[in-house]
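A single protein chain has been omitted from the complex, and every remaining protein chain is retained in its original position.
Here is chain A:
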Amino acid sequence: MLSRLHWWTSSRTLAAPARLFSQTPIVPAKPLPPRLKISDADISISYLKGTGPGGQKINKTNSAVQIIHKPSGVVVKCQATRSQSQNAKIARSLLADKIEALENGDNSRVAIKAAAAKKKKASKMKKTRRKYRELGEGAKEGGIEEEEDEVEIIWDDDVKEGETKETESETGGGGEAKSEVPGKGV
């Protein structure tokens, strides 16, 4: 159920992407290395048909495309869309990424992107941890020294937010407790 809900929300956001107001393109701080161009002579494309004959007698919906890179032997398969040409395009970009990763190792586009994503996630986690640690401390301080007013403005905001959250959770807990009471009675 939760995973479905999550899927629903993600599909909503995908279907209606937020439009940027700025017309200038976003330039990353460090430009990525250029995409690898693979020549047509090096690859062999094959269109995989499921089982059985095609033509008018059978109506096939499968249009998987497989690309083999002859020099390295890397095989990429794509059946993301219903269109053969679109699948071939996607498979080509996947193949380029794979081969670039093989050639350049840590300096490849994929590796750099993955490293950037990892870094971003780590810093986000760090921020979250710090926030909740501070919230916890703030609540304790607030509980012990209620009279003290010598707090910075930003700090004060945080404390207030934390307090409201706590009260919400308290009422939630209360609700649960109440609902438990008739259960016990029965």
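Just so it is clear, a residue touches a chain if its C-beta (ideal position, glycine included) is under 8 Å from a C-beta of that chain, and two chains touch if they have at least 3 such contacts; residues count from 1.
Throughout what follows, contacts and distances are computed from a predicted model.
**Student:** Which name from "Bardet-Biedl syndrome 1 protein isoform X1", "Cell division cycle protein 23 homolog", "Pc12g04610 protein" or "Proteasome subunit beta" does UniProt give the chain that's left off?
**Tutor:** In UniProt, the chain that is not shown appears as "Pc12g04610 protein".
**Student:** Give the residue, chosen from A:S22, A:S39 or A:N59, that touches the chain omitted from the document.
**Tutor:** Considering all chains, including the one not shown, the answer is A:N59.
**Student:** Can you tell me which of A:S83, A:N107 or A:T128 touches the chain that was removed from the display?
**Tutor:** Final answer for the missing-chain contact: A:S83.
**Student:** Determine and list the chain A residues touching the chain excluded from the picture.
**Tutor:** On the chain A side, contact with the omitted chain comes from 11, 15-16, 44-47, 49-63, 79, 81-86.
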